[in-house]
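Next up is a structure, given as structure tokens.
A single protein chain has been omitted; all remaining protein chains appear in their positions.
Presenting chain A:
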Amino acid sequence: MCTIDRVPIEEELQKLTTEDVFTAEITAKQTSEILHFAAKHLPKLEGIEHVKRILQHHNVSLEIARSPVPVKPPYTKEQFDEWKLIWPVSFRPLTKLRIELEDEDRRFIVKCLEEIKDAKMVVMAKHSEVIARARDGTAGGHPLKHAAMCCIALVADMEVERRRAGVLVPLKRPASPLPQDPEEREKSPQAMGYLCEGMDVFSTKEPCVMCCMALVHSRIGRLFFLEESKSGGISYYSMHSLKALNHHFTAYKCSM
């Protein structure tokens, strides 16, 4: 039995925050006329586009007031259900967050998790093919030789070697399908990469803060880990989805 659960991004964990906006009570009959006027003449609700113009209720007093509205748009159903009680908001779940793993992909992920589950190690894969494996190397006296750091270094060394061999030209991403034959594929210019861009990373333990930032710097695509860690980069800082950073990846907490 294997579970693969996506770790929520920073926004999905956001608690409700509100700010006050000016509101005025109107009668229901005026609604369409006033909405029309607002669309044409009033400034846009900049930064709070998710906030709806109208809140329906029954005691009309015709007063201008200040009312709190949610500052951030809701990212989850739970946030939506709670926040809409404060003031009506629209809810458009991000398509990038509605990821369903395809069967073939899932089989590959499970296979990789099987491999790492009993060893403290990190495996990196590209296009559903494992390209590097590394174990924790801190026992040798180097406190920074975590498995993820070692694995990133391996991928880098391979890249240096391939460029030295002179067969490859830098390419942003595959322009055409990869050749079927493994040997041909290895040599094809499409296989070439910028750092670890788009790679899948499988880690026995949740990577620490150093390793998570190393994965951000290396531009990985997805991270799968088995053992959660309170002081890990994902649990402690949501480092897969920090808005301040220039790269994000999808993180999955898995169990076997």
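Quick note on the criterion: a contact is a pair of C-beta atoms (placed from the backbone, for glycine too) under 8 Å apart; a residue touches a chain by one contact, two chains touch by 3 or more; residues count from 1.
One rule holds for everything that comes next: contacts and distances are computed from a predicted model.
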Complex minus one chain; that chain's UniProt name from "Mitochondrial import inner membrane translocase subunit", "tRNA(Adenine34) deaminase", "Phosphatidylinositol N-acetylglucosaminyltransferase" or "Vacuolar fusion protein MON1" is "tRNA(Adenine34) deaminase"
By the document's definition of touch, the residue of A:Glu11, A:Asp105 or A:Glu159 touching the omitted chain is A:Glu159
The one residue from A:Cys2, A:Ile99 or A:Leu144 touching the chain left out of view is A:Leu144
Note that chain A touches the absent chain at residues 141-144, 149, 152-153, 155-157, 159-160, 163, 170, 172, 194-197, 208-211, 213-214, 216-219, 231, 236-237, 239, 242, 244-246
